[in-house]
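A protein chain is absent from this complex, but the other protein chains hold their places.
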Amino acid sequence: MADLSVDLAPNNPRELRLANPVIAASGCFGYGLEYAGVIDVQRLGAFVSKGITPQPRAGNAMPRITETPAGMLNAIGLQNPGLRGFVRKYPKLWETWRVPAIVNISAESVSEFAAMARVLDEQPGVAGIEVNVSCPNVAAGGFCFGWDAGMSADVTRAVRAATTLPVIVKLSPGATDIAEIALAVEEAGADAVSLINTLVGMAIDTRLRRPVLANGTGGLSGPAVKPVAVRMVYQVASVVRVPVIGLGGIVSLDDALEFFMAGASAIQVGTAIFAQPSRVVRLIDELDAWLESEGCASLAEVVGAALPTRPAGPGTATAAEPPSEFDFAAALATR
Amino acid sequence: MADLSVDLAPNNPRELRLANPVIAASGCFGYGLEYAGVIDVQRLGAFVSKGITPQPRAGNAMPRITETPAGMLNAIGLQNPGLRGFVRKYPKLWETWRVPAIVNISAESVSEFAAMARVLDEQPGVAGIEVNVSCPNVAAGGFCFGWDAGMSADVTRAVRAATTLPVIVKLSPGATDIAEIALAVEEAGADAVSLINTLVGMAIDTRLRRPVLANGTGGLSGPAVKPVAVRMVYQVASVVRVPVIGLGGIVSLDDALEFFMAGASAIQVGTAIFAQPSRVVRLIDELDAWLESEGCASLAEVVGAALPTRPAGPGTATAAEPPSEFDFAAALATR
Amino acid sequence: MVDLEPRRTDATEEAVADVTVRAREFEAEVVAVESVMLDSTLITVRAPNGLASQVRAGQFVDVLCRVDGSYDPLLRRPYSVYRADPSAETLTLLVRPYGRGSQWLAAQGVGTTLDVLGPLGNGFSVAPRSRNLLMLAGGVGAAPLVLLSDHALADGRNVTYLMGAATAEALLPAGQLPSDVEYVVATDDGSRGHRGFVTDLLPEYLRWADQVFACGPGPMFRSLRDVSRAHRVGGKPRVQVSVERGMACGLGACLGCVVETRQGLQTSCVQGPVYDMDDLVW
Partner (left out) sequence: MVDLEPRRTDATEEAVADVTVRAREFEAEVVAVESVMLDSTLITVRAPNGLASQVRAGQFVDVLCRVDGSYDPLLRRPYSVYRADPSAETLTLLVRPYGRGSQWLAAQGVGTTLDVLGPLGNGFSVAPRSRNLLMLAGGVGAAPLVLLSDHALADGRNVTYLMGAATAEALLPAGQLPSDVEYVVATDDGSRGHRGFVTDLLPEYLRWADQVFACGPGPMFRSLRDVSRAHRVGGKPRVQVSVERGMACGLGACLGCVVETRQGLQTSCVQGPVYDMDDLVW
């Protein structure tokens, strides 16, 4: 047994210690309960709840989901019972669980974010907060918080001040310079960052001649986005010191290893759980077996293995050194 | 036979009139010659050459390509014979061809872009220029031209002043607000815009524990990116008046129709040509047959069919109206 | 201060399934394949211990329609259980080749192993005192009503099975139904049974039926609604319909498949796919 445990909030006395680095992603695992009859939820490193908002939300009109090549689009519209409804129901249940539960929160103003964090701070059974900054800032005319370093930092600072719980800020891939945003939220007190949230996409129903989703656009997830996610994790892990949680298209052990080697201390699995629920638990065993076979005593030994030795400057996506000479034989070695 | 022809430079006296709206994308069709022994190149609406730079470039080290879920990453590094080498060889050949040839140009400064356009202006066999702004601006510390509206406009203005040829500006999906960039280049004199170029991605070779591509990052293309491309085309077509050329993951007729309905006047096919060269020509026939079956006399009748009736304001990705009531029966109708 | 109390009392809270669904993800070997109804296929797979006897009519299974190693198409496809054989421990699905997933599934041969998740959904509920059950089937909507007929007969009830299709060849062959079922058909071209819509036959059976169970395409539902309005008395007999939504998880987690009901938004994968027609907001 290799050491799979990880603390995702090393700077926080309350810690966010996970038995293993495999986390179920927000919006893809309900409130944990939904999958409890199908897989052993308690074996996960942690899970993140569906996004909660200050008020209950009925979500978007249907259709809300559609499939795309090796991916899917969703526009659920954050259907949820609202913070009070959530608090009445889940924390006391989760308190009886072994698996840490992280609450994903969304809001449309800095003060709403802070107010939610304040309420969650007192809840039993809540191990941490994941702040979803991929939502429109009403005060900024609907411009997404997560696309602007200043706005992302404002939210982080407000949440940080409102709770002593571990705070993970979940970054949006819509930002042109994701490393800049990551540095800003780190500076503002985030215990960890997670990335990526979905890319904004659209599918057209060519029979009806209108967007498939009632909302028009939706969030793209699944294997299709993996290369973008790996690149962003690599970019962010090159510059921040807090733990990075990588996600976006992870299905297999090899996918997970890509993220670890790109610098992720833990990973989340979202869309792939829909397709094969049992695989997310198997991933933990496969990771353990792989580390053994590689002679690694702990996961930490491979985290960041593909990063250049010295972190690159802010905002650059510098590659690892290319092989110094044209390695003909190595290139042939797959045969 | 429906009318498939389209003029992609209606504001330019030199015109860019295509017999049909199916174009082979830059970097995926060499210089046209490479596919001439496999498909009937002359049947295409047009093709775009591999990206040309002022100087010859040897490109990046190997590996340069890798496959990803329903997509691929490339980091060719613009290997090309340079403008002079290009000019010695292709324009006179293309002059004998029926299919319009568009030259894709890249440079690292505004003046280099202009210098290239000036040389191309006099060449026979060149029907238009596609300006690739997805390259680093050396004067701006390597920040990509295409991620900044001002820099994109500067390049466009300089190229516009240097040639009377139709000028297409090819937008980068890395920009947070693609509509803003599109409006800026339209204002600066672009005859048309094309989008999207590749998304920046990465794959890690978990055996070697380093990025697969020698360059580290690469450009993501293929079906995986289609939802992002459709969304951006929809967003751009909602705000600009010049023709929009849509691309990104197009394989099938249905894919092409998604782009037309999202507002594209023409489409480009890139990665899919690698997988099935014959399909790009078949697409023209399929489009013709589909228009007939829908009783459309011309393609123009479906361009933008999925757009909201009034264009949305700059930078918004407003959806088409959702169905006013919950349409239970329509949702059931697929059964 | 930010107001965190609900602004409106809607039913979003109930939309979150309280029940933990007991379902299994299992490898299911294809043991039989049979062509039926013009272009469709009956696929019989081996089911794990006890599943075939536990499954309720109207429940479905989610099938992964791709080879391992390919990520496209990505999501599972739901298929109603058409027949369940507890002694052979098999389930049978009725698959119409439509798009990418179903075409792949319909092309799989005996010996293939499928990745199946189920059983899912609520299933039909037959009131203890209902004697006469009326089925109304269109297309592959026939599937859940076959299992319901099997179970109803085993419980000693009477079943009349109405089915409509474009032509005789597209009908479920009579041999597929237990002989005790009264099978009445309609075809658009009159090549068998009543010429016209199957819902034309409804009025004469509505008085006989204690409950009606329907599954079929959109137009059939619309017509069912209209006929019911005109011919039911005091909302009787009750009509249960199985609805179809795009689904991702099948377990109430993604909220992608919701249906608006008089009780609020419900996940059709867990709280459906079967609803009392009068509860649907449409």
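Observations
A, B and C are the chain letters, set down in written order, and residue numbers restart from 1 in every chain.
By definition in this document, a residue touches a chain if its C-beta (ideal position, glycine included) is under 8 Å from a C-beta of that chain, and two chains touch if they have at least 3 such contacts.
As the structure is a prediction and not an experimental result, all values here were calculated from the model.
Note that the undisplayed chain, when the full complex is considered, contacts A, B, C. When the full complex is taken into account, the listed residue touching the unshown chain is B:G30, out of B:G30, B:P91, B:G125 or B:P308.
Set against the missing chain, the residues A:I52, A:A70 or A:I181 yield one that touches it, A:A70. When the whole complex is considered, the residue among B:A256, B:I273 or B:L291 that touches the unshown chain is B:I273.
Interface note for the absent chain: among B:P21, B:P54, B:G146 or B:G263, the touching residue is B:P54.
Residue positions on chain A in contact with the hidden chain: 69-70, 223, 326-335, in rising order.
Contact between chain C and the unshown chain involves residues 66-67, 69-73, 99-100, 103-104. Where chain B meets the omitted chain, the residues involved are 27-31, 33-39, 50, 54-59, 62-67, 69-72, 74, 76, 79-85, 89, 109, 111-112, 115-116, 119, 222-224, 251, 271, 273-278.
The working rule: only the chains that are shown with their structure count from here on.
With chains as nodes and touching pairs as edges, the resulting graph is complete, every pair of chains being joined.
Of all the chains, the one whose CA centre sits at the greatest distance from that of chain B is C.
Closest chain to the protein centre (all Cα atoms averaged), using per-chain Cα means: A.
A comparison of the A-C and B-C interfaces places the larger number of contacting C-beta pairs at A-C. Between chain A and chain B, the centres computed from C-alpha atoms are 32 Å apart.
Chain C has its Cα centroid 36 Å from the Cα centroid of chain A. We define each chain's centre as the mean of its Cα atoms; on that basis chain B and chain C are separated by 45 Å.
In chain A, the residues that touch at least two other chains are 62-63, 69-71, 222-224. For chain C, the set of residues that touch two or more other chains comprises 71-72, 245, 259.
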